[in-house]
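Every protein chain but one is kept in place in this view of the complex.
Chain nomenclature is as follows: A, B and C, assigned in order of appearance, with residue numbering initiated at 1 for each chain independently.
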Amino acid sequence: MIDQLFVNIKQGGLQLLGGFLPEWAVILVSIMMSIGILAALGPLIMMYLTLMERKVVGRMQNRIGPNRVGKFGLLQPLADGIKMLTKEDIVPVNADKVVHFLAPILIVVPALLAFAVIPFGRNMTAVDLNIGVLFFLAVSSTGTLAIFMASWSSRNKYSLLGGMRAVAQMISYEVPMVMSVVPILVVTGTMSTHAIVEAQGGWGGFRWFLFTPWGFASAIIFFLCGVAETNRSPFDLPEAESEIIAGFHTEYSGMKFALFYMAEFMNTFTICALTATLFLGGWQGPLLPSWLWFFLKTYSLIFVMMWFRGTLPRFRVDQMMGLAWKFLLPFTFVNIGVAGVWYFAPRNTAAVVCTLILAVTFWILTKLNRIYTPEKRVYSFGD
Amino acid sequence: MIVPLEHFLIFGAIIFTIGLYGTLVRRNLIGVLISIELILNSVNVNLVAFSKATSMAPETGQIFAVFVIAMAAAAVAVGLAIVIALYRVQKTVLADEVNLLKW
Amino acid sequence: MVNQIYFVPLLPLAAFVVNIFFGKKLGEKAGWISVITSAAACLIALPIMFGVARGGHFHHEFLWLTLSNGHALEFGYLLDPLSTTLLFVVTVVGTLIQVYATGYMHGDPKFSRFFAYVSLFMAAMLTLVIANNFIQFFVSWEIMGLCSYLLIGFWFEKDSAANAGRKAFLTTRIGDVGFFIGIMTLYVASGSLNFRDLHHLQPHALLPMAALFIFCGTIGKSAQFPLHVWLPDAMEGPTPVSALIHAATMVAAGVYLVARSFPLFEAVPQAMTVVATIGTITAFMAAFIALTATDIKKVLAYSTISQLGFMVAALGLGGLTPGTFHLMTHAFFKALLFMAAGSVIHGTGTQEIKELGGLFGKMKHTSWTFLIGSVAIAGVPPLSGFWSKDEILLTAYNSSQRWIYWVLLASAFMTAFYMFRLVFLTFFGKARNHHIHAHESPVNMTLPLWVLAAGAILLGLPGSPFFGNWFQNFLGGHGEHHAEHVINWFVMGSSVVAATGGILLAAVLYLWFPQGALKMGEIFRPLYLASINKLWFDELYKRIIVDPWQATGRWLFAFDKTIIDGTVNGAGWLTLLTSRIHDVFDKYIIDGLVNLTGAVVQIFGAFTRRIQTGLIQNYLLIVFLGVLVLVYFELK
Partner (left out) sequence: MQFAIYALMVISVVWAVCAVTLRSLFHSALCFTAVLLGIAGIFVVLHAEFLAAVQVLIYVGAVMTLVIFAVMLTERLTDVSVRANNQQIWIGLLGGVAFLTLLIKVILVTPWPKHPDAVAATVMTSENTKHIGIALLSQYVFPFEVLAVVLTAVIIGAVVIAKKDKPA
């Protein structure tokens, strides 16, 4: 009952309308409902993620975090929103006006679109595309363009550098990301997120792909690439305050800046949600209603991301690139092969063999990727 | 289908011609590349439209389209590499400033 | 789950890949990778072997590719008693030999590459063993040939090694071509290449041809009579290779081929006769040559050839079981002998019998194991060699061609003789060369020796009457022999006599009266010469194959030099003469014309070259307009 709460509400509403509306209108309304819900969900999630992040990081840095506005600072996001809205919107003089204006809008769109294929709970996928995962990847890959527009249009060296970095990084990490999803497609034989979640049901959560050798590997790789895709630390080179002021959104202020921020947080959410969907069995889980399970898993993953931010220092560019191309990519390739083995060989054999192959690959790759250490720097006045 | 095949073909033809025009006229080599991509896309539209409209296996045309897309990506990769090399050597990316091969 | 048999060849393959790519990084660890993989293969194979031993009979095919004529080529495996026996031999012996090799090759600069090759070989051999059709068989057969070539020529810095490798490769190639023709013929004749379809063959005119050509493969691979010359030279390779490839497994593959396609041979009696004859000749001839060889490994090589001859002869006489049985036992004791010999070479640094002697005190393990191996091969009961050889002799005795029995008996006698000649000269007496300070080999070399020695002692028993001829019944689903289940005391006695006689003679000549050997050499001088010169086979081949080519070459050279060159020079002289005349003509008339043309061309070119703008889009535009015009006129 609780489980299907929202679904039933929607259905009920539609039946109610069905009484006195023509059929196409009902369909229209249902579509509108889904879209509206998602569109409302995005900003909401974003607002409270900001709060969560500030709290969590605060705790990690032995602070308390916002606690003035409202109880536990629950109204803090609202205050921030109002502040953002009321701020002056500055556009550089010789910026490319149109593009400069379009960029923040275009960066939110893919982030919102990605919500469409996420199964929030049993029967709670907005659109159950039969190419859901591919759709997600495709949409999230378009985000780079918006960043490009932003960095290029605001004629500013730092923005341009940030944009370059961002795009290089996103392109590089997209490849292993896509490749790390392939094993699941190989094993489940479908790309619809809904079906993938269904495939992980039962056995009190032990059918999660996280608990298979290949699944474990891809889960980690996928999550890492996700962190990189969303430009969060330790992969936040594109917006490294200390190196290039704030990267591609240096020249933005007020609501436009807020939009970038929003996009970033929504991406964070979607990435974690998809990780939960693909590897942690999505909304599968005992006792609690499905959507609750889903949000539990997602938010714990988000917490991990924030944990990263609180813990890890930033990568150097060459390290970042090296990780993507020299380690993750070959590993994912091997992983796909392993998934093939898993699919064909009998379980007990496969488990052993897969683990073996992956371990060996890991070992070899770690041996091959020697850490590059720059020669000792000489400071003209330093010594 | 709802829209007759011809309209898709005409659409493809228009895109094709625009691409052709760009290929002939743009000075900037990257612009030329973009135009070529346009041409390839028009081809894709035709392929998919045919595969939908004719009675053969529907995925055939789409597979061709996939191949076309892959080859397009390859073409762009090499083309851009050439453009950048050119830029490094001759400090220009304008097609009509690169005429070392004339008499 | 029997399908995991596929991992058996795949694991060594993985080892090969790892070693070939990361060998340099791994260094001496590479050896253990190979060892572990083949050991794992052995473990995976074991339950399946038990399954087969309990009477199971597994096979599985998957489509490899579909031929244009609709026929399908399948890959897969066929696990019946025969292939299982081979599987057992190859995995066990292979693993042991690799363990041994980690000691033997220690410190070799190309260590990892060696093990890469060995692993590749193991993979190929195992694929061949479980193969269920001729194509798969042939493919892995060729890969084995390649590995053999690479490993014989492993120390290719030595010319002799390189040449030996080339010789082996080319010689076996002759046989392989025959084999392939045979496969084709068989395909034409029976329309299927699957082994299981051989059991219900329709008679066909081409079958004899197919059988004979397929037998060519055996002749080449397991060094039968006309093509046996490569095996002795193959001893240039490292000793583990000689033990693994050129004694235990690869050369046995030829025998396995005949056994595998046995129904085919049964279908054509004349082919059987050929097989039997060739085998017998080989057995006798090789044994005869081995009598006087003075290089440990050469002796062992010739004895290998002779034993293979035994097996082939047995198969030729319709004795599938004896052949296979002898194959198994031989694999064990011959590998043992080779490895012991290798250990001797390792410990003393030489392989010339003349320089060795009196090693018994210095190398305990090696000497004992070598002795055990020799007793086994000589055929002294109750060691393994006795039972299998006795089976073969029995088949020969019961067969229609009784003479084969006597020839084989003689070769058995010679076998015993030369083996013990080797033993006495190497291990007994006193050291002949005092610069050699022999020392025992490390444990990872001696341990496999003892394991194999145990095998050489015990493996005969399952085939012995004590165990009710368990092995024969295990293999004998083919029903072509029932006679030998009753013990034939005459044959058994004769073989024992031959063995002991040989040993005694050797003892007399080389242990008690060391001068006796020389005297024998004096008395039977022609025979001695014949044997010491390997029956002049190499010379013969040189005479009938190599020399004619060279002669032709020389003749052609002479022809070239005198006639062709003469013509050329004459032509040249004429040309000079004519050119004098031409010169004048040229200068004034031709050049004038040419220059005129050039001038004209220049004038026109000055205009036309304007077309060549060098602007790519220009060209494109022109092409496009051309197309446009063409299309237009096409449609109009």
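Side notes on the structure shown:
Basically, contacts are C-beta pairs under 8 Å (C-beta built on N, C-alpha and C of every residue); 3 or more make two chains touch, one makes a residue touch a chain.
Everything numeric here is computed off the predicted structure, so don't read it as measured data.
Of the chains on view, those touched by the hidden chain across the whole complex are A, B, C. One of A:T50, A:Q76, A:T125 or A:T144 touches the chain omitted from the figure, and that residue is A:T144.
Within the entire complex, the positions of subunit B that touch the omitted partner chain are 1-3, 5-11, 13-22, 24-28, 30-31, 33-35, 37-38, 41, 44-45, 48-49, 52-55, 57-60, 62-63, 65-67, 69-74, 76-78, 80-85, 87-88, 93-96.
Hidden from this view is one chain, which touches subunit A at 96, 99, 129-131, 134-135, 137-139, 141-142, 144-145, 148-149, 152, 155, 160, 163-164, 167, 171, 174, 178, 189, 191-192.
Against the chain not displayed here, subunit C makes contact via residues 615, 617-618, 621, 624-625, 628, 631-632, 635.
Keep in mind that, in the parts below, only the chains that are shown with their structure count from here on.
Taking the mean of each chain's C-alpha atoms, the chain closest to the overall C-alpha centroid is C.
Taking each chain's centre as the mean of its C-alpha atoms, the one that lies farthest from the centre of subunit A is C.
Chain centres here are Cα means. That of subunit A falls 33 Å from that of subunit B. Averaging Cα coordinates per chain places subunit B and subunit C 57 Å apart. Computed centre separation for the pair subunit A/subunit C is 59 angstrom, with centres defined by C-alpha atoms. Across the interface of their complex, subunit C is touched by residues 345-346, 349, 353, 360, 364, 367 of subunit A.
Contact residues on subunit C toward subunit B in their complex (touch as defined above): 609-610, 612-617, 620-621, 624.
Those residues of subunit C that touch subunit A in the complex are listed here as 1, 3-4, 7, 18, 22, 25.
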